[in-house]
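All protein chains but one are shown at their positions in the complex.
== chain A ==
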Amino acid sequence: MEKRSGFNSKLLPYLFLAPQLLISGIFFFWPALLAVWQSFLKEDAFGLKTEFVWFENYKEIFHDSNYLNSIFITLIFSISVTLICLISALILAGLVNKIKAGKYIYQTLIICPYAVAPAIAGVLWYFLFSPSIGYIANILNILGFNWDPSLNGNHALILIILSASWKQISYNFLFYLASLQSIPKSLLEAASIDGATPIRRFIDIIIPLISPTTFFLFIMNLIYTFFDTFGIIFTTTQGGPGYSTTNLVYKVYVDGIVNLNLGGSAAQSVILMIFVSLITILHFRFVEKKVHY
């Protein structure tokens, strides 16, 4: 990177950077700073007076049982979706990589959900699982299972986990497929000659070789479940019943936009920003190590 030849110009680089820096300044950094500032303020119920209250909002958040609950929900949600997606995508990718006929058709069909908006995924699954009209809900009913995500919190959680996983499998599938295709055939053949069964080969050779991809996908899935699933939750359960499917981002929305508790919502934003920063740094540490310039 250091030795690259380039151009000398006083003005041009700034001109080229200006649009990006300008938009980032207006729509990223200023709002982020504003969030930090607002997180120290408290407004009275009529929005007439604001007071600087230091860490009061933060203290309140951690005494709010709904907030603590939404941390718990976010964890269950993220970990379930990540596990479901990693495992099923790996199985599908492994099989597609193995077969000869019909590869392209399977691949095309499996990646379709990637193109579907989270909000549409939510609408589709809400409909499928909607009591008395939904296809799957009716099957569950026939089996004697009293399914109702609008009353039962666990059912609602299962519904958003399934919808979110469905949308993310395609993404994981593509990365696993690319990663599996890059494993040298000779390595597997050598193991096979040494008498390793397909399962042994999978555990001893394939799993270690795809572990960087697994780590990358793990991070991406966490980010996805944290931030990109708003549309799914909004269209299926709206965070309910009660707070049973309100994750951290949904709570920022509910407190800030619906309940107009700006200080509390801003404090939650700041906590989330710290969390994303940690994840991003972790991710880039890892990528810088893996990629050699």
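Basically, contacts are C-beta pairs under 8 Å (C-beta built on N, C-alpha and C of every residue); 3 or more make two chains touch, one makes a residue touch a chain; residues count from 1.
Please note the rule applied: contacts and distances are computed from a predicted model.
A chain of the complex is left out here; the name its UniProt entry carries, from "Protein-methionine-sulfoxide reductase catalytic subunit MsrP", "sn-glycerol-3-phosphate transport system permease protein UgpE", "Protein translocase subunit SecD" or "Phenolic acid decarboxylase", is "sn-glycerol-3-phosphate transport system permease protein UgpE". Within the set A:Thr50, A:Asn154, A:Ser211 or A:Thr280, the residue that contacts the chain not displayed is A:Thr280. Residue-wise, the contact with the chain that is not shown comes from A:Ile133, picked out of A:Ile76, A:Ile133 or A:Ala190.
The omitted chain makes contact with just one of the residues A:Leu75, A:Ala117 or A:Ile207: A:Ala117.
In the full complex, chain A touches the hidden chain at residues 1, 3-10, 12-14, 16-17, 19-21, 23-24, 26-32, 34-35, 38, 88, 91-92, 95-96, 98-99, 102, 106-128, 132-135, 138, 166, 169-171, 174-175, 178, 192, 198, 216, 223, 227-228, 230-231, 234-235, 249, 252-253, 256-257, 262, 265-266, 269, 272-273, 276-277, 280, 287, 291, 293.
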